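Only one protein chain is missing from this complex, and each of the others stays in its spot.
Each chain carries a letter (A and B) given by its place in the written order, and its residues are counted from 1.
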Amino acid sequence: MNETTAFQPGILSGLWATARRDLLLAWKRPGDVLNPLFFFAMVCTLFPLAVGPSAEQLEFSGPGVLWVAALLATLLSLNSLFLGDFEDGSLDQLLVSPQPLPVLALGKTLAHWLTSGLPLVFVSPLLAITYRMPWSVVPVMMLTLTLGTISLSLLGSIGAALTVGLHRGTALLSLLILPLAMPVLLLGANTVSLAAGNDIYSTGVWALGAYAVASLSLAPYATAAALRISNE
Amino acid sequence: MWKFFHQLASPPHFYRLAAVFSPWLAAPGIALIAYGAYAGLFLAPMDYQQKDAFRIIYVHVPAAYLSLMAYMILAVSGGIGLIWRIKLAHAVAAAAAPLGAAFTFLALMTGSIWGRPMWGTWWEWGDPRMTSELILLFLYFGYMALRSAIDDTAKADKASAVLALVGVVNVVIVHFSVEWWSSLHQGQTVFKKGTMDADMRIPLFAMLIGFTLLFGSLLLRRVRTEVLFRERRTRWVREMIVSPEGN
Partner (left out) sequence: MDAFAMNGYGAYVWSCYGLALVVVLFVDWRARLRQKRVYRDIEVRIKALEDH
């Protein structure tokens, strides 16, 4: 046996490993992915029903409604980010793993975004049509949703880690994440509105990008700390 | 000198010292508030634009200032407790939260009442500070909710400290993003904080300092209670309570 040729895990190998595992799990339970999507679509349906189908109103409120719906759907899916692992003991395994916990947390968050945020982005044009969004605006909307859902998944993982296994954790999770999500919502929805009004919208896009990058670099550490605290 | 700080972190010493300090904060605080209120209500000249309604500033600004300061105290002491594992720091954080929430509520209410004659509406979403203050209230509620949801005190301390630290960053971000948003949708709905007469400024400083001192004494009482509760099974507490009222 030649030890020096044994597999040396790199620092990011844990990331791919956890991400792949979660993606596989999601593949086996498509409901987990589809439910938030249906929720997203339903919320988008509720608004015109409640407020009336006038074309002006729809076009005006479209970006906002889509964004709020995306936010709520993401909140819904965040609850189960660590719950499954908590319940069957895998979370403890993650905690004692020699891989750095932030990396593992990032891997799970990546899988979460791929199974909740990204599908939202792809479904959004269909709903945008129902809100009479002009075709030129749809790419901007998809871009803001992409950047925004990345931030939401990352920030949400902090909240999910803090509330994992708590009684009535869902409601608490929403309460904790909403203040964090508000800037994202603000930036995202209003950037799309600016684009729809043919105004300069690049500021918003840059801000969303910065927010996503900042979340990417900082959230995993907070999530890891929160996981350790919740499970000691 | 360092010995003083070391001692301060020890619960029994803090418990005694805080009791001694508290009146020295409360008395001047109340005096300053009394003066500030009197001067603000009756001595300061009327504002050119807002007439007498501007006098609400003498209550609203201290409340808003305290709402933010309390959150900073919450976050910083939570951080100190988390990093240096000083139990007393966590007690301070736990004690500060309800106080901060109360002053945030006061700031929102007085801001709303002030807004009615000024803007004609009880709530102005377009005002960045009003909206940011509301989100600050949610941050407080989230903090207190998380604390009460976790049974184990040590765990609750650490989890809420993480939350508070994340929240501090968020407070700053929320403020700027709401400002950007507000600038998109309307012009400056915020009061122009121009230069104020000395006559107008002095009561404001008096109120600010007075309220801060009073806040300090309120906080000390809450921290003392918190310490007492957390240390209820220790010997020093038992001895103190049994002894002829060493309260």
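Just so we're on the same page, contacts are C-beta pairs under 8 Å (C-beta built on N, C-alpha and C of every residue); 3 or more make two chains touch, one makes a residue touch a chain.
Keep in mind that what you see is a predicted model, and the values were worked out from it rather than measured.
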Chains still shown that are in contact with the chain withheld from the display: B
Contacting the left-out chain in the complete assembly, out of B:55, B:90 or B:175: B:55
Which of B:25, B:88, B:135 or B:237 contacts the chain that the document leaves out: B:237
Touching the absent chain when the full complex is considered, from B:46, B:83 or B:172: B:46
Contact with the hidden chain (one of B:31, B:83, B:109 or B:172): B:109
Interface residues of chain B (partner: the chain not displayed): 37, 41-42, 46, 51-53, 55-56, 59-60, 63, 98-99, 102-103, 105-106, 109-110, 113-114, 116-117, 214, 218, 221-222, 224-225, 228-229, 232, 237-238, 241-242, 247
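Please note the rule applied: only the chains that are shown with their structure count from here on.
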Chain A and chain B, separation of their C-alpha mean positions in angstrom: 33
Footprint of chain B on chain A - complex, ascending: 158, 162-163, 166-169, 172, 175-176, 178-180, 182-183, 186-187, 190, 194, 203, 207, 211, 218, 222, 225-226, 229-230, 232
Chain B residues touching chain A - in the complex, by the definition given at the top: 135, 138-139, 141-142, 145-146, 149-150, 155, 158-159, 162-163, 165-167, 169-170, 173-174, 177-178, 180-181, 184
